[in-house]
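With one protein chain removed, the remaining protein chains of the complex are shown where they sit.
Per-chain numbering from 1; labels A and B assigned in written order.
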Amino acid sequence: MDFQYANVLFGLLFGAGFVVLNVSIVNRILAPKVIDPEKTTTYECGEPTIGSAWVRFDMRFYTVALVFLVFEVEVALLFPWAAAYDTLTQAGGLFAFVEVLLFLVILGLGYVYVWRKGDLDWVKATDAQTSNETVGVDNAANGN
Amino acid sequence: MQNSIDTARKVVAEGMSGLLPELLLAALVCVLLLADLFLRGVKPRATAWIAVVGFVACGAALVQRYGAHAEIFGWVQSDGPRGMLLNDHFAWFFQMFVLAAALVCVPMAMDHAAFRSRRMGEFYALLAAATLGMFLMASSTNLLMAYLGIEFASMASYLATAIDKRDRAGSEGGLKYVIYGSVASGVMIYGISLLYGMTGSMHYGDIARALQVHAATEGQLMIAAVLIFAGFAYKMAAFPMHFWCPDVYQGAPTPVTAFLSVASKAAGFAAFVRFLAAFTAHDGTFFIGFGDEKVPASFGWPVIIGGAAALSMTVGNLGALWQTNVKRLLAYSSIAQAGYLLMAVAVYAAGKGQPSGGDLAPLIYYFVAYFFMNLGAFHVITVIGSRTGATSVADFAGLGRRAPWMAFGLGLCLLSLLGMPPTGGFVGKLQLLSAAVKHDLLWLAILAGINTAISAFYYFKLLKCMYLDRSDAGVIRSGAANMAVLAVLVAPVLILGLAFSPIADLSRGFGF
Partner (left out) sequence: MLEVSLQHYLLVAALLFAAGVGVIISRRNAIAVLCGVELILNAAALNFVAFNRYAAPAGRLDGQVFTIFIIILAAAEAAIALAILLNLFQQTNTVDVDEADTMKE
């Protein structure tokens, strides 16, 4: 037991030593040294950026993200159901299926709600156009 | 395997049949949301009437359930069945209470200035969803169910508070509510996890049994209990979780404030009393953590709750003294009222440890009185506010002349909140005080007396403004429907104060 762990330890040390040797020592000896201003800058992939990356994102991203968040976690409830589905159907027929169907229908109601309210449209109708406004993801309270 | 599935099906089938009021509420939520989406052409009030019909149907189903005593949605363990919800008299009372509050809030919402021209299907859907959550809170016998009920009710309330998107105060109130609420529920759930670790179950009966065999030391229990109490105190708007109350009550649309201050508080108390009963077991032989002395105390609960009650009253009443906004003033008043109600719970906990057993009748009676006096006060504020835009105490100047009946109703409700005869509040408070004295909580009774004296200052400030201050503003027309609602709310305040003995007798039937 202890001996086997010693093997692992040895492997770890060997691997770490190999990396350190190659990257920092052998590299330094073999690589040609040509200094160049371009080379000393921080590496960025793609084009040089224009302006700051710290811009404020459009509010609509957040709305969509909120809707996504609510629908995404439903999977947490479906996983245990899916795991037990075989045994449940063998013993109880459609019982388990109908139960989850009901859950999904109520969840679907939330989806219909968001859709009708126009929160999935990129260009949303303004408040003046929709006679009745809402807090976007009201279905959070009802979908769960 | 076959056997256990069959059991599960049977449990669900039985549960569903005993769950008709809740199912109706759930259906109502869906119907209201869809009605709002697809009935574009109909009049703004249509959704309100759908809500009324739904609530009445739910009430009829609830009346049918009266007298039931069934624990549903359970599982079977070797030593007997366990459940999630317990439909008994206690649950029935609080469910009726919450439903009645929701029903009263519908006409208030129809009258509210910001709502009048809109369909508001979402608002009524949120109201129904909150009611459903409170139903579950009132009948939960499992910490999981209690927590889910609290969260469900809370989330609907958060959105109802911030429903008016253009109103900055409402958004601020909603933000405060949701931030403090999620902190409180997080703290509570951590406490629940600790209690689960000590007892191995979340069913109240199992917890009671595990605690009887000394599953945990007093210190451990104390930590878990205080953390869990924080969550319940939040729903009750009691110390130490009362900070949110003034901002939310002021910012929310007045009908929402009325609903929160009455229904949400009642459901919080119901869920807490059920939880408390698990700590203080059934036969009065429950000793814990007190060594060889065998003091028949239920682990210091009377002291913890009594302390929270005393601080709630004091903080609420002192805070109210300087308020100029009427809704904010009533928010502090409702913190103080939570203190009086907690006093009844402390008395119950103290009684539980004694052979006579706990008595919930004072709590029930005070809640009945509180229902009418608080909703009555908020009804008048909604009606006056939506016609004149009145928000501050000074805006109510001369109301005695401008709207005599409304002023009379509000005045009576304020006297009742203060605890003056001949109102229901007086009888309720008298019962509380005498019960506290009987159970050796004299200090608490004295504090409540002092607090009542303090509260007289601000209640009378509003009364003086209505009747003595002059104002040149014209007469306010309140409308026949609002007058009817006012009569329904205010008449019982007087009845409860004058002919109290039948209701006091009745209130004894709603304990455990």
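Descriptive notes on the structure:
In this section, contacts are C-beta pairs under 8 Å (C-beta built on N, C-alpha and C of every residue); 3 or more make two chains touch, one makes a residue touch a chain.
Bear in mind that the values here come from a model prediction, so they are computed numbers and not experimental data.
Contact with the chain not shown here comes from a single listed residue; of B:141, B:201, B:482 or B:507, that residue is B:201. From the options B:174, B:316, B:398 or B:424, the residue with contact to the unseen chain in the full assembly is B:174.
Contact with the undisplayed chain is limited, among B:52, B:114 or B:148, to B:148.
Check B:27, B:114, B:189 or B:226 against the missing chain and you find that the one touching it is B:189.
Remark: the omitted chain is touched by one listed residue; of B:162, B:211, B:315 or B:383 this is B:162. Touch with the chain omitted from the figure is made, among B:247, B:359 or B:395, by B:247. For chain B, the residues touching the absent chain in the complete assembly are 77, 144, 147-148, 151, 155, 158-159, 162, 165, 168-169, 171-176, 178-179, 182-183, 185-187, 189-190, 192-194, 196-198, 200-202, 246-247, 250-251, 323-325, 328. Mapped onto chain A, the interface with the missing chain covers residues 59, 62-63, 66, 69-70, 72-74, 76-77, 80, 135-137, 140-141, 143-144.
Just so we're on the same page, only the chains that are shown with their structure count from here on.
Look at where the CA atoms of chain A average out and do the same for chain B: the two points lie 39 Å apart.
Residue ranges on chain B touching chain A, taken from their complex, read 1-2, 5-6, 8-9, 12, 29-30, 33-34, 36-38, 118-122, 125-126, 129, 152, 155-156, 159, 162-163, 165. Those residues of chain A whose C-beta lies close enough to touch chain B in the complex are 87-88, 90-92, 95, 99, 106, 109, 112-113, 116-117, 127, 131-135, 138-142.
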